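Just one protein chain is left out here, and the rest sit where they should.
Presenting chain A:
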Amino acid sequence: MRTCLVVDDSSVIRKVARRILEGLDFQILEAEDGEKALEACKRGLPDAVLLDWNMPVMDGYEFLGHLRRMPGGDQPKVVFCTTENDVAHIARALHAGANEYIMKPFDKDIVTAKFQEVGLI
């Protein structure tokens, strides 16, 4: 079973994402900020990361930079999932190594389509 690390400071968003992704046969790990997500990645790299942008302690953008510099850190597919819905943020995310980008609010169809797009389904 593939693993997905859901990184969001909102427990509600993590719960919604977990429900959707478990329905898509992913095993879910959760982290409430970038720093905790990084610790989780050091213990074992997931197949996918669903990543919020604005979080306390370490934001999603900074986390992505650290992840991509880790040994094997280019492997996980990273899908941003954020309220930062403007072209400038999307361009920054892609430049930093994000594979896809979800603009909140989202639903199951959108998550499915994006995970299909990056070859995770």
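As a working rule, a residue touches a chain if its C-beta (ideal position, glycine included) is under 8 Å from a C-beta of that chain, and two chains touch if they have at least 3 such contacts; residues count from 1.
FYI, contacts and distances are computed from a predicted model.
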Assuming one chain is omitted from the figure, identify its UniProt name from "protein-glutamate O-methyltransferase", "Phosphate ABC transporter ATP-binding protein", "Malonate decarboxylase subunit alpha" or "ATP synthase subunit a". "protein-glutamate O-methyltransferase"
Answer key for A:Arg14, A:Lys36, A:Lys77 or A:Lys114 versus the chain not shown reads A:Lys114
Mind pulling the chain A residues that touch the left-out chain? 85-87, 90-91, 94, 100-103, 106-107, 109-110, 113-114, 116-117
